Every structure is written in C-alpha cells, then in structure tokens.
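For this depiction, one protein chain was excluded, whereas all remaining protein chains were kept in their positions.
Presenting chain A:
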Amino acid sequence: MRKIPLIIDTDPGHDDAFAIMLALSSDKLDVKAITTVCGNSTVENTTQNALNILTLLGRTDIPVAKGIGKPMLQPLDRSGGIKVHGESGLDGPVFGPPACQPVEMHAVDLMAKIVRESEEKVTLAPLGPLCNIAAFILCYPELIQKIERISIMGGSVFSGNVTPSAEYNIFVDPESAQVVFSSGIPVIMHSIGSTGSARVSDDDIQVWRELGTNAGNFAGELMDFYKLSSKDRGFSSYNICDAHAVAYLIDPSIYETFHTYVEVDLVGQFTRGQTVADMRTNEGSISRYYQTQHKEFVKNCYVVTKVDRQAYVDLLTDALKKLG
C-alpha cells in the first residue's frame, strides 16, 4: 500500500504532540516534514517544542522548518495559548536538549520543495493558525493543484472557544484562514465542536500510563498539564483536538462529514473568525440566499459532524503502544 505523503504544520501544543505521535506511528502516513507556526506560543517556542517532541520519540530524521511568527494582519494574541498550554506552549513535560535542529529553509519554501519533488499529491494537516498554509498558497499558486487535501484542526460551526463564535486557530489569523478555505483545495474541517464531542476521559489516560511505553508516559505528562484548563472551564474530560486532523487521514470511517460551503467571517463585531458553514439542508432557501448575495454556492469543505469517540481513543492508544 502506498503511504500518504503528509506535511504537518503545527504550533505544539499538547494536543499537537498527540497528533505528531499518531502520524509517526502510522504505516499509512509518510511524514515528509514538520513545519512550525506561531499560535499556542511564539514560533520560536513552538519550533523548540517540535524539536523536543521528535527528540523524545527518537525521530530526529524528520525535517523541521520554522515558519511564520505573526498573523497576516494582526499581532499574535497569545492570551488563549498561555491559558491552555502555558508560557512555553508545551508546559509540563521536562525535556533534555534537543538532538536536532531546524533546516535552514523557511517552512513555506520547504513545503514547496516537498510538493514540487513529490510524484504524488501531498496532503497537509495544519494544527495551528493557517499563516504558513496561506503563505504557501499565495507564494506558490502553481503548486496548489499538487495538494491532495487539507485536513484542518480549526474552526467553529455552532459554537467557538475563544469567543462564542470563533475557534482559536482561526481567530488568531482569520485572513489566512479565508485564503485557505477559498483556495480551491478540498478542506476537511475538524471544528472545536466536532473534536469536543470526542473527549478523552481520566480512565483513557490511565490506560496510556499503564502501557509502560515511553510514548505512554509522555502522554500522561502532557495530560497532567493539559487537563488544568479543561478543569478551569468545568470539563471533567479533555479535548485532544489536533490529533483528529491526523486521525481522519488514518481512518476516515471514524468521521461523518457534511459537504458544504464555508467562508471565514472577517468583519463581524461578534463573528470575526467564525468559519461560517452553511449547514442548512433546505435547497430552496440556500439557492435564494446565494442569488441575493451574488455569490456562488461552492462546496469547498467537508465539515465533520460526528466522531466515533471510542474508535478515536483506540487509535491514540494503539499509537502510544506502537511507538514504544
């Protein structure tokens, strides 16, 4: 079986670490590179965190390239990231010095190089704000058609997290997100709502700790910190959101999706950063609406509507076992 060539664009991030572990454990995915972006912390910190994770997993063969450190039009709003992930973006686990360095190439250029040299179309899994992906689309329009699809963790349909309508990764850089959604590349959107419907429990975490593997122990340490913000918000289970973007590529049967039009709101007083997905099924209303708005109803996104929680947790558990 051919492996899916994949670039993970990430701002690790506790849940990003799970996504990376899941990807590296899978025999269905060929992780070509990890590119870093600002989001959960500064891009300096998230790059350091990516190197630390790869060192811990013994996968220093994966190239890491540092990407963009500031959203397209606005300064990086770090307040949400600090609350959820701590000052470093990956507070909790203690790492030794990393055994690898970032490549001497901009993340966007490394993406382009990989895509250009690949015989097959390449899949992207962005786990943070979409700055790098937008820049890639803007800088290399001739390579857009060589992207198979983009499996995004980000966005909000019926509720957000940092605001009632917006999810963090999109809220941090809505303009970049709109470049990505309107690019013509098929997008799979794992929103804060769908990922939040498949939360892991304390019992699940206990299973990971008892695996006796390096990766299982690391997962436990990650969760010790990552739990805190969930508890502050009144949750007794935890949303490892980013790993869904990868899990979907390994086993799409875990997910139900709705194919529709998504546009990112850039101007709303209360809805800036919302990924406005048209979830209506009444075709009469829909066609009249798009006529009056002088827009075209283009199905650009597979919005995840349902997740098989247990299958997702099992996938994570298997990964932590396999990684050793």
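The definition used in the following text is that a contact is a pair of C-beta atoms (placed from the backbone, for glycine too) under 8 Å apart; a residue touches a chain by one contact, two chains touch by 3 or more; residues count from 1.
Throughout what follows, contacts and distances are computed from a predicted model.
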Chain excluded from display, named as in UniProt, from "Phosphate transport system permease protein", "Pyrimidine-specific ribonucleoside hydrolase rihA", "Biotin-dependent carboxyltransferase family protein" or "Response regulator NasT": "Pyrimidine-specific ribonucleoside hydrolase rihA"
Residue touching the undisplayed chain, where the options are A:60, A:118, A:197 or A:271: A:271
On chain A, residues whose C-beta touches the chain left out of the figure: 79-80, 83, 158-165, 229, 232-234, 263, 265-272, 274, 276-280, 282, 285, 288-289, 293
